[in-house]
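Below: one structure in C-alpha cells.
The complex appears here without one of its protein chains, the remainder shown in place.
The chains carry the letters A, B and C, assigned in the order they are written, with residues numbered from 1 in each.
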Amino acid sequence: MIMGFNINQIRSDFPILQQQVYNKPLIYLDNGATTQKPRVVIDTIRELQEVHNSSIHRGIHYLSEQMTGRYEAARETVRAFLNAASTQEIIFTSGATGSINTVAFSFGEKYVNSGDEILISEMEHHSNIVPWQMLCRRKGAQLKVIPFNDKGELELEKLDELLSERTRIVALTHASNSLGTINPVKEVIKRAHARDIPVLLDGAQMVQHGEVDVRELDCDFYVFSSHKIFGPTGSGVLYGKEAMLEELPPYQGGGDMVDQVTFDETSYNTLPFKFEAGTSNYTGAIGLAAALEYLQSIGFEAIGRYERELSDYTLEKLERIGGLKIYGNAAERISVFSFLLDNIHTYDAAMILDKMGIAVRTGTHCTQPVMDHFGIDGTIRASLVFYNTMEEVDALVQGIQKTIEMLS
Amino acid sequence: MIMGFNINQIRSDFPILQQQVYNKPLIYLDNGATTQKPRVVIDTIRELQEVHNSSIHRGIHYLSEQMTGRYEAARETVRAFLNAASTQEIIFTSGATGSINTVAFSFGEKYVNSGDEILISEMEHHSNIVPWQMLCRRKGAQLKVIPFNDKGELELEKLDELLSERTRIVALTHASNSLGTINPVKEVIKRAHARDIPVLLDGAQMVQHGEVDVRELDCDFYVFSSHKIFGPTGSGVLYGKEAMLEELPPYQGGGDMVDQVTFDETSYNTLPFKFEAGTSNYTGAIGLAAALEYLQSIGFEAIGRYERELSDYTLEKLERIGGLKIYGNAAERISVFSFLLDNIHTYDAAMILDKMGIAVRTGTHCTQPVMDHFGIDGTIRASLVFYNTMEEVDALVQGIQKTIEMLS
Amino acid sequence: MTEYNVTQQDIVDEFSVFEDWLDRYNYLIELGNDLPAIDPEFRTSEYLINGCQSKVWLHADLVDGRLQFNADSDAIIVKGIVALLVKLMHDRTPAEILENELFFIDGIGLRQNLSPTRSNGLLAMVKKMRLYAMAYQAKENQNKEA
Partner (left out) sequence: MTEYNVTQQDIVDEFSVFEDWLDRYNYLIELGNDLPAIDPEFRTSEYLINGCQSKVWLHADLVDGRLQFNADSDAIIVKGIVALLVKLMHDRTPAEILENELFFIDGIGLRQNLSPTRSNGLLAMVKKMRLYAMAYQAKENQNKEA
C-alpha cells in the first residue's frame, strides 16, 4: 500500500475501466498506445462544449473571453507541470508528432544545411525518425544514430565520437515506447551542450510515468502528446527555450500566428502564438490541463512509487515464465514490457489474449529499427500505468500461460 | 415556415443556446469564428471516451478494432458528404489551416520552383495566404492576387491575364468569411483547368451553409474545419483527387504514415494514411462524422432554404439602419455580414452588444487585405447559421440602434 | 442451396458447438496444424500477401476447370482460417466461387479477422482468391471464343 494512493478510488475515476469485453473484465495494458481518460477530463470537455464553446483570442464577447482565459490558464498549467520559465515557451500542437515536425521544419530551415548532421538514437519512435529523415533529404544533411546495446541501453561511450562539428541537433527519446528504457538524458544534454548543440527530448512515453523538469534537464525542446497522459486526442505540447523559439521561423502559416499581413510582407505574432497557426484545439488543451490537474491531485510522488512497485512485480512475474523473452532490460525503466514467446507468433498470442479481455499491442510499435536490432518482426507489448493493478498483472501472466499451452 | 424544419426543435438540440450571459439570453452570431455543437456530437465524444477509447490501426484487441472501425466509417461519412470518389481521397487533419499547409508544403515541394507563380485572391483568409507566402519565399516563387470589386465580387475579367504559363496552382476561398461572398468557383476551375492548373478551394466558410460536391466542382483539393461545421475542435479535412495525392510527397513524418522504416530509407504508407502522421485525432474525426450525420438528418435542402430566408431578412433589416454600411454586397452570399457604424469604433459597439448578450466579432477577421481594400481597420461581423432566428436578427438590430444612440 | 453453400453451412454448424472463444481458437489451431505447409517454391515474396501483422502466401492453378489452391500463413490461427477458406474454395470451378456469397466467416464470428484494419492478410487473400477465379474464368471464355 502506498500512502495516500487508493487504487480502487483511482480506478473508479476511469469509466472505461469498468467495462467488459467478451463478457470478461477489460484488462487494458495498451497504455503505450493511448491512455484512458478520467471522468474529470471527460466532464471538462463536455462542459466546454455545452456551456462555454467559443473561438479564442480577439473575441470581445463573453464566451470568447471566458474560453480564452481558460485556454491561457491551461498553458500556465502545462508550464508549471514542466517547470518551464514562462508560458511563452509552451506551444500547443496537435500531438508529439506535430511538435517534432514543427521543430524539424523550423529548426531545419534556420540551422541545417548541406553536409550537416542530425543525431538521433536507434530506439526512436518513427515520429522522431522520419521528420529528421525528411529534413535531411531536403537539405542534403545526414542522419547519425546512437546505437543501443542488447539490454536496450544507449551506448553512451559512442556519443562523443558521434557528436561532430557538423552536428546541429540531437533528438532523443526520454523513454522508449518499445524497450521501456529511460535514457540518461541529462548526461547526453551535458555533452551536447559542451559543444553548443541543442537537444530535443521526446517525452511522449515519459510524462505519464514521472515528473519532468525541463529547467533541471536543461533540454532545448521537449515534446509530448495529450492523449498519452490521460488527456484528449488531437492535442500536444512543444516546449522550447524562449531564446531558441524566438530565433526560429514559424512552421505553419495561418490565422492567429501573424501580426500584420499584406501580400508583399507578413510579420509574425509573438511567442507562443507564432507557432499556433489556425484555430487551436482549445478543447484539447483545456482537457489536457484537466488531466494534469487530476494527476497533481493524486501526487506524482505517490504515482511514481506505485508504478515502481507495479513495474518490479510485473518484471519478476514475466521473467519466471518459461519460454518468454523480454526485449529491453535497462536498469532504468518505465512500466512498458516487450516480449516474445518461443515459437509463437505475436499475432496468435494477441488474438488469444484479446479474447480473455486482455488488451496488449503487437507489432513494431513504430520502432522498426529496434526490431531490426534484434532481428525480429515485432513483439508483444504490455504497457502499464498507475491505474493498472497487480491482479491485472496476474491475469496477464495466466493469459500468457494459457496462450503458450494452446499454441505449443 | 420551411417544411420539415422545426427551428425550436433544432435550437433545443444545442445545449449552449439555452444559456444566459449577463442575465440575458445568449444571441450567438459569431458562427464564422466557430459553431456550436449539437447534443449528439457532445454525447458521441463522451461515449467514445467512456466506452471505446483506444488508439487506432494495427491494434488487434477489441477496443482498437472497434475504434478503428468507427474512424474509418467517419472517413466514409465525409466522403459521402463531399461526394468524393473514394475514401482514399479523404485525409483527416487538424483543421482547415492544417489542410492548406499540407498542400502548400507537399504540392510546393513537388511542383513549385523559382519563378513560378501561385494565384490566390484578395479576399483570402490569412490561412490561405501565409502558407503560400512562406512557400513562395522558400522557393523564390511569386504570389499573384485576383482582386475583388467594391461589392466584394471577384474581378473575373482579370483572371485570364493572371493565369500564366508559370501559374502552378490557384488557391481560392469558396465563401469569404468577412465579405460573405460565394465565389464563382466552377468558372475559375474551368478556366484554370483549361491551362492544366489545379485548384484548391478553401471551404471553411462554405460547408456549413450548403451542399458541396467535389466531383461536380471538379476541384483538385478541398479543405474545411470540423469546428466550423458543428463538430469538435482540432479536426479538419483535406480532400484531394487521388491521382494528385498519389504524386505528392508526404507532409509530416511519423507513426502510421510509413510502410518500412530504416535509417537509410523510408517507404510511405498508401493513401490516405501517407498524410496522417502520428496518432490521429480519432475522437475529432468521429465527432465530425456525428455532426455531418446530424445535418443530414435535418436535410441540407431545408437548411439551405431556411438560411436563405434568414439571410434575406437580415440584409433587409441591416440596410434600413441609418449610418450602417455593409461591406460585401455580392449577389451570391452566405449569411455572414460585415458592417460599420458611422463614426463609431467597432470595439465600442462590440462591447455594448456583448453586454446585451449579443456575440458578434470585430477586427480584421484574419482578412487584413480585405480591410486594406476598403481602407478600414476592421468591421463588425454577424455570422448566422441555421440555428439562428429572425427574432435574434431583430434583437441584433435593436442592439445596433441602442449602440448608435449611446455612442452618438 | 448450392453444394458450395452447404459446405459453408457445415462449417458454421461445426463451429456452433463451441461456446467459448478459446475453444473456437483451439479448433482453428488444429485446422491450421493439419493444413500442409505451402510448397517451398510458393513461400516466396512473389506469392506473399503482406498483412503487416502476419503473412499469408497463396498460389492458385486451374486444373480441369477447377481451381487448385495452395496457401499458408506464419500465424497459426490465421492459418486455421486459411484452411477453412481452402477447404471451401479448393477444387471448385471459378463460377462456383464467383456466384456464391462468402458467409461462413460471419457465421462463425470471425468477421473481425476480415476487417481491413486487422492487417493479417486475410482480407487481401479472400480478394485474391476471387481474382484468381475471375482471371481463370476470363481465360476460359477467351479460349472458348478462340
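We take it that contacts are C-beta pairs under 8 Å (C-beta built on N, C-alpha and C of every residue); 3 or more make two chains touch, one makes a residue touch a chain.
Quick caveat, the model's predicted, so the values are computed rather than measured.
*Asks:* Please work out which displayed chains the absent chain touches and list them by label.
*Replies:* A, B
*Asks:* One chain isn't shown here. Among B:P38, B:G236 or B:G378, which residue touches it?
*Replies:* Spelled out, the listed residue whose C-beta touches the missing chain is B:G378.
*Asks:* For the chain not shown, which residue from B:T266, B:S311, B:T362 or B:T389 touches it across the whole complex?
*Replies:* B:T362
*Asks:* Spell out the interface residues on chain A facing the chain that's missing from view.
*Replies:* Per the touch rule, chain A residues meeting the hidden chain are 56-58, 60, 65, 68-69, 72.
*Asks:* If you put the missing chain back, which residues of chain B would it touch?
*Replies:* Given the touch definition above, chain B has residues 22, 345-348, 351-352, 355-356, 362-363, 378, 402, 406-407 touching the missing chain.
Keep in mind that, in the parts below, only the chains that are shown with their structure count from here on.
*Asks:* State, to the nearest whole Å, the distance from the C-alpha centre of chain B to the C-alpha centre of chain C.
*Replies:* Here chain B and chain C have centroids separated by 46 Å.
*Asks:* Round to the nearest whole Å and give the separation of the Cα centres of chain A and chain C.
*Replies:* Spacing between the chain centres: roughly 40 Å.
*Asks:* Rounded to the nearest whole Å, what is the centre-to-centre distance of chain A and chain B, using the mean of the C-alpha atoms as each centre?
*Replies:* 31
*Asks:* Chain B: which residues touch two or more other chains?
*Replies:* Correct list: 58, 60.
*Asks:* Could you check chain C for residues that touch two or more other chains and list them?
*Replies:* 52-53
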